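Only one protein chain is missing from this complex, and each of the others stays in its spot.
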Amino acid sequence: MDKLSNGFMEEVVKACRPYTAQGEVIDHIPGLDQSHATDLGVTIITKEGDVYSAGEDDCNFSLQSISKVIILLMALEDFGKEVVFQKVDMEPTDDFFNSISNLENYEGHRPYNPFINSGAIATASLVNGSTVEERFQRILSFLQTITGDDEKVKLNEEVYRSEIKNGARNRSLAYFMESTGVLSNREAEEALDLYYRVNSIDVNSLALAKLGFFLANHGKISATGSQLIQSRHVRTVKAIMLTSGMYNESGTYAVDVGFPLKSGVSGSIVGAVPGRMGIGIIGPSINKKGNSVAGGQVLRMLSEKLRLNIFHDSTIV
Amino acid sequence: MDKLSNGFMEEVVKACRPYTAQGEVIDHIPGLDQSHATDLGVTIITKEGDVYSAGEDDCNFSLQSISKVIILLMALEDFGKEVVFQKVDMEPTDDFFNSISNLENYEGHRPYNPFINSGAIATASLVNGSTVEERFQRILSFLQTITGDDEKVKLNEEVYRSEIKNGARNRSLAYFMESTGVLSNREAEEALDLYYRVNSIDVNSLALAKLGFFLANHGKISATGSQLIQSRHVRTVKAIMLTSGMYNESGTYAVDVGFPLKSGVSGSIVGAVPGRMGIGIIGPSINKKGNSVAGGQVLRMLSEKLRLNIFHDSTIV
Amino acid sequence: MDKLSNGFMEEVVKACRPYTAQGEVIDHIPGLDQSHATDLGVTIITKEGDVYSAGEDDCNFSLQSISKVIILLMALEDFGKEVVFQKVDMEPTDDFFNSISNLENYEGHRPYNPFINSGAIATASLVNGSTVEERFQRILSFLQTITGDDEKVKLNEEVYRSEIKNGARNRSLAYFMESTGVLSNREAEEALDLYYRVNSIDVNSLALAKLGFFLANHGKISATGSQLIQSRHVRTVKAIMLTSGMYNESGTYAVDVGFPLKSGVSGSIVGAVPGRMGIGIIGPSINKKGNSVAGGQVLRMLSEKLRLNIFHDSTIV
Partner (left out) sequence: MDKLSNGFMEEVVKACRPYTAQGEVIDHIPGLDQSHATDLGVTIITKEGDVYSAGEDDCNFSLQSISKVIILLMALEDFGKEVVFQKVDMEPTDDFFNSISNLENYEGHRPYNPFINSGAIATASLVNGSTVEERFQRILSFLQTITGDDEKVKLNEEVYRSEIKNGARNRSLAYFMESTGVLSNREAEEALDLYYRVNSIDVNSLALAKLGFFLANHGKISATGSQLIQSRHVRTVKAIMLTSGMYNESGTYAVDVGFPLKSGVSGSIVGAVPGRMGIGIIGPSINKKGNSVAGGQVLRMLSEKLRLNIFHDSTIV
């Protein structure tokens, strides 16, 4: 087992950066373009409070699908497990994250889980606040508290405008859910807007590592000891991250990496090793499944060399 | 946190037995009928070597889908991870365990994972042995070694004949895989026969707990110290059990119970808490998804009261 | 072979009216309710110019899906076969008329044909006119010319408002097509509005019979000799009516009735026997597939007794 250090982190980034060549940067999100094709940044925060970092850890990219983790945490805290999972199921699916077929075919027309687009939109209808703006500010404030950063962690207006403009598929999902009674017309419109906004919050690998550590630490802010989200809700979120966090490679990552993860098409990944550490990765070159190629490789190395796989604890006898 | 004891086990069984009324015993498998509707047996083996048991722990039922765990362990040991997962993927699916649509629609026509029927048949084509009989004897011997029982753990001939007679759906799956080149004609026929046989091995809750403990113990037999299956293969199997072990309730069990499980339509479940314990359950009343209703309730209680959820380790700070 | 007369028509309606008990009137469309459950009206116009009628032939109901025939005629006349069938295919489908799965899974994401909802919305984007209002007035005027009725054949404002209010599923279809590039954002919005409006035009069985006769007469108005739509376009529309005009019973009606038909969920049906006659039926009690039960029975009787099945011409030898 290797020892964690900045030097070790540099080695990992060096070994994994060549994998960026196997993916492609998506170009329809403002801020993402070919100039970032070889970017790879990794940050780790341990239970001892140490921070290790390497690569382009200062790049800011929008949350994209990692928003789904934040929205689910907030919905669980606001409405509880019973209510949330009446609106959205918690089963993994083999359909794509933006699929609409399953909404048509699945019993009760519930989205399969909160980590596909339809599920995130449905979950976004369960955040308290009298207006979309108020709900968004609660979420932004929550994320700023977790990351301790209210400067870089903020709404990227350009990305938000782009989300609205290119949001036809998500609008289609929202109205489909209206047609089957999962959402009212007002809920559909507002949940969609909230979802676009949270997708558009800027983060870097440090912010993601802090989010990962918050999950690893069962919902408690270490500095203040404040339990922001009940630990049983955080446990629920981590379980769903393991079964459904990496799009249609979730099963492969459960085997190869073995701890809760959630990725976004901006090439970012948040990882939470329960009780041990949080990991934030940014690597914009993604594969066809939507996951950062080099970022995935970093996770495989970290899991192997630091023995992070939760299915392989210390041997019993 | 409760303390494990036979008394505690009795309480759990008493509290959960009423849930048997919510399921139904399937009646097309020899040995299973309404006379077993209220049966519920649970056995636990801990890393200290203690055995705790309650309820109808001496009932013998055929392995059914838990065969998939054994076949996968053997295939991984015989051919390695690369070869196995070229034939079958390791992604969870939202389709039913006996679904054939996904074989038609999924790229490469690979089964989604080794724990749906098509996947188990494909995996069964990767067990060494010059004849089906030889392969079966290797698997039976392996299971007898793990359970330390070569008396009760044996082929149930009546169940085997029933598997063949009622095996049209599985034959359809096998020939479909022949049609897409996943299996040759000979492989299809032989894998099908091996699969029927392993499904027909009789076990009780003690045998299942021993299997669970073998997985929890990373593939090593405690008594002899013999590493029967490489630990990285056992880790792989446990990860797939978590994402896909409980049919279309796998995601729900990942959240509610939080450790690797595999169920069968005979109402049996094997559980493995990595590094801590193995659990065997038999409760033939199953719900529409194919899982033991009372058995599931036992797992929820054990996870909660003994703190077995792997997403909720001891708090860090 | 029976002889057509008003007495014959009365007999047919009398024999078929009991079938109204096998269906149900949908209650979310203004003007339709249980008070119409036993309604059945039939009108026939022959090539000799004779009109035969029986039952509740004076009821006014909105066009609903029969709008799809009008929109397709107009799009073909405005843009030609090539352009129209680049946007929408002409193949029958086994999916429901409001299905969205096929838009996701079918190559090119084209709707299967112009007679499912997505296909009608796509077709509605191909009607000339600088505004939705102008396009609608062209269509309304066209239908008024065909039916010779500009009093009863007009927009039902109440139905139109209901279409908008309950239009979430159609909105979902339209935005899905925007997301795959079948429609631009402006096209999606405008086509949806035009579709809602044409669905909301009121007609009775005489108006439907006139539409049917217009199709049977290859697009020519008998009274004036004016060829409103080129005959090859009318031929195309009739072929699609035969393969796809009766929702998921189209194949059954091709066998049992054997000439081009199109039905709507208001229980109305238009029929065109090429070169011979037009048929208009209103019978609001519909089955689960969306077709008028008694209306279907009327068509079976007419086809049999008047020898209208186009697959059974006079015997050759």
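We call the chains A, B and C, going by the order they appear; numbering starts again at 1 in every chain.
Please note the rule applied: a residue touches a chain if its C-beta (ideal position, glycine included) is under 8 Å from a C-beta of that chain, and two chains touch if they have at least 3 such contacts.
As the structure is a prediction and not an experimental result, all values here were calculated from the model.
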item: Chain not shown, its touching partners among those shown; value: B, C
item: Given C:140, C:191 or C:240, the one touching the chain that is not displayed; value: C:240
item: Option touching the unshown chain, where C:2, C:33, C:50 or C:94 are the choices; value: C:94
item: Identified contact with the non-displayed chain, of C:4, C:51, C:228 or C:310; value: C:310
item: Missing-partner contacts on chain C, residue numbers; value: 47, 89-95, 102, 106, 112-113, 216-218, 220, 222, 225, 231-232, 235-236, 238-240, 242-244, 248-252, 254-255, 258, 260, 274-276, 309-317
item: Missing-chain contacts mapped onto chain B; value: 99-101, 103-105, 168-169, 171-176, 178-179, 185, 188
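The rule is short, and it goes like this: only the chains that are shown with their structure count from here on.
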item: Reference chain C; chain at largest CA-centroid distance; value: B
item: Interface residue overlap between copies chain A and chain B, same or different (over half shared); value: same
item: CA centroid of chain A to CA centroid of chain C, Å; value: 48
item: For chain A paired with chain B, centre-to-centre distance based on mean C-alpha positions, whole Å; value: 31
item: Residue numbers of chain C (touch at least two other chains); value: none
